[in-house]
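This is the structure I want to talk about, given as structure tokens.
Of the protein chains in this complex, one is absent; all others appear in place.
Chain naming follows the written order as A and B, and within any one chain the residues start at number 1.
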Amino acid sequence: MTAHLPVLQVIVPLLAAPLCLFLRIPRLVSIFAILVSFAAFLISCGLLSQVLNHGTLIYEMGGWAAPWGIEYRIDLLNGYLLLLITGVSTVVLVAAQSSISRELPENRHTFFYTAYLLCLTGLLGILATGDAFNLFVFLEISALSSYTLIALGNDRRALTASYQYLIMGTIGATFIIIGVGLMYMMTGTLNMHDLAQRLPEIYKSKTVLSAFGFFIVGVCLKLALFPLHLWLPNAYAFAPSIATAFLAATSTKVAVYVLIRYIFSIFGIEFVTTSIPLSEIFLGLGLAGIFAASINAIYQLNIKRLFAYSSVAQIGYMILGLAIGTQLGLTATLLHMFNHALMKGALFLAIGAVVYRISSSQLNHLAGLGKKMPWTMAAIVTGGLSLIGVPLTVGFVSKWYLVVALLDKGWWPVAVLVLLSSLLAVVYVWRLVEWIYFTPPRIILDEVEEAPLSQLIPIWLLVLANLYFGVDTRLTVGVSKLAAQSLFGVTP
Amino acid sequence: MNILGLYNYWIVIILILIGFFIVIAHENLIKKLVGLTIFQTAVFFFYISVGKIKGATAPILDDRWQLYSNPLAHCLILTAIVVGISTTALGLALVVRIQEAYGSIEEDEIQTQDTQDQLECQLEAYGPRKQFLTKRI
Partner (left out) sequence: MLSPELMLLLTILVPACAVPAILATGFSANLREGVTITASLLLIVLVSSLYGTVDDGTIVRLAGPELFPGLSLNFSIEPLGMLFSLVAGYLWLVTTVYAIGYMRGHDEDNQTRFYACFAIAISSVMGIAFADNLFTLFIFYEVLTLSTYPLVTHAGTQKAKLGGRVYLGVLLTTSVLFLLLAIIGTWYTAGTLDFAAGGIFPADTPTVVTGSLLVLFIFGIGKAAIMPFHRWLPAAMVAPTPVSALLHAVAVVKAGVFTVMKVCVYIFGLDLLNRLPTTDVMLYLAAATVLIASIVAMRQDNLKARLAYSTVSQLGYITIGALLATSAGVVGGSMHIAMHAFGKITLFFCAGAIMVAAHKTEISQMRGLGWQMPITMTAFFIGSLSIIGLPPTGGTWGKWFLMTGALDAGQWPIMAVLMLSSLLNIAYLLPIPLRAFFSGPSPQGPLRIKEAPLPSLLALSVTAIGCLVLFFLTNPLYRLATAIL
């Protein structure tokens, strides 16, 4: 049984998704989805502990040996992210039932859970697989299901947002298969491990270079790197709150993972830094993204959009860590992936609770909620503080490592800019605080009360995780460091 | 190597560009999807032509044939076609819903309606005086 864990990780939610359609009764489906996600979480725990004890796990799909068959390869990097994604997904699902009962008509609940589980399958598949083309297939599974999730939002703008995402996402995915195709042409293999061994001989080839180019552009579209982020704010703003919480916490992280996997495990950092000025490009785009998106966030009226822009900015930090191109930089990126998932999960879930109670996510409707929904609002503020990077929260841990990595590289001015940008986060978070606590209500709040426990518990689980991993960094920092080491170790 | 000898790649490149241009230039949502499909199909051609060897057949183990085309590329494209079809289907479904919600499938008209919604929100939040503070969407 334990030998089959890598495939079970993906297959369990995949098989469960259509089963949801047969169960039909929303409450039953919801419990079923939670159980499935929790099972996936347990599997990922098992996988990570196996990886920590025995090193990289290799699973040959259907018993076909690697270069011919599809191989699943679990190492520290994806083991760690599998744990994160399944964990967040489970927590989010606990809050789902009550939240979507307010936001979706009854007859669509089953579809929501089906799409959600398919999306989870896609994300887990991307992480687990060791095959370049298989990765594309899972990328599309997760993308198609997230278009569906977004389109389920009850504002009509959800439809256009989903459409826009579909166009951009498909272009990105197609770019990725062009890249994969070019690499296959040159090497005759699709297995990542094989690719990594065959590519060094043909580094000079223009085809490999263009494969890499197509690949980077495609992935950057998927991960919403500035200026390819235009699809993201609307998609996050108009999707059902639960879908936003899930996607914001997980999908961009997985896209960053794909980027890291290709740069470090397939092409190798040496090729990447010598063939094109990727470091400079990432540095420029990362910084531009951080500033442009943070400034945009300041002017948003809808809190979901506000935090969506903030997500774009946070992706900038992850890319910046990659731009540094050292082991410390990569550690910072990996840490921020984990930490940002915790922050955004908590924030969007809390916003979901607000929408549940006041049916609005307009900033000005939040006025006076500090007294009516103290726990939810405290969660939003804590999440915001974490976003700013206040000590004792996870945001501080990421920022600390990023700045140390920048200083180590000798990039003083960039370090100053990173710190400066966190002040922009102060501005948009504090706008929220002023509305919540120091402004009299704008709408009638008489009947508004605290969010139900089924939402408060998951919200506070994530908030406490924000605080816990801000103090006890052994797991996060330890695993990120080891993963970064092994990624640098593989390539000379 | 003769430039025209690689005509299959030229066709692929031209088709990709045509598809891409349609996606970017057209306002009509259906036409955008058409462009997207052309774009994807061009990539399918690319894979198929990569796998094809002149004068070779499908890999049927028989003494009469010595030269086989690479079947893997063709298999991959079967998967990609499935993905492409689902994308198109989902896109078309979305367009139908958009038509129901907005009464139009022209991008500029939809945009106008959205901007209107956005302005109303601003008006409610800030009152008429402070509108200049917020960006046009």
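Points worth noting:
As a convention for this text, a residue touches a chain if its C-beta (ideal position, glycine included) is under 8 Å from a C-beta of that chain, and two chains touch if they have at least 3 such contacts.
What you see is a predicted model, and the numbers here were worked out from it, not measured in a lab.
Under the touch definition stated at the start, the shown chains contacted by the missing one in the entire complex are A. Among A:T170, A:T376, A:S422 or A:N466, only A:S422 touches the chain left out of the display. The chain that is not drawn here is touched, among residues A:V404, A:I443, A:I457 or A:L475, by A:V404. Set against the missing chain, the residues A:L21, A:I202 or A:V471 yield one that touches it, A:V471.
The chain omitted from view is touched by exactly one of A:I202, A:L392 or A:L453, namely A:L392. Not every partner is drawn; the one left out touches chain A at residues 385, 389-392, 397, 400, 403-404, 407-408, 415-416, 419-420, 422-423, 426, 430, 434, 437-439, 470-474, 477.
To be clear about the criterion, only the chains that are shown with their structure count from here on.
Averaged C-alpha coordinates give centres for chain A and chain B that are 24 Å from one another. Residues of chain B touching chain A in their complex: 20, 23, 29, 32, 36, 39-40, 43, 46-47, 50, 72-73, 76, 79-80, 83, 86-87, 90-91, 94-95, 97-98, 101-102, 110, 114, 117, 121-122, 124-125, 133-135. Per the touch definition, chain A reaches chain B in the complex via residues 133, 136-137, 140, 144, 147-148, 151, 156-157, 159-160, 162-163, 166-167, 170-171, 173-174, 177-178, 181, 184-185, 190, 296, 299, 301-302, 362-364.
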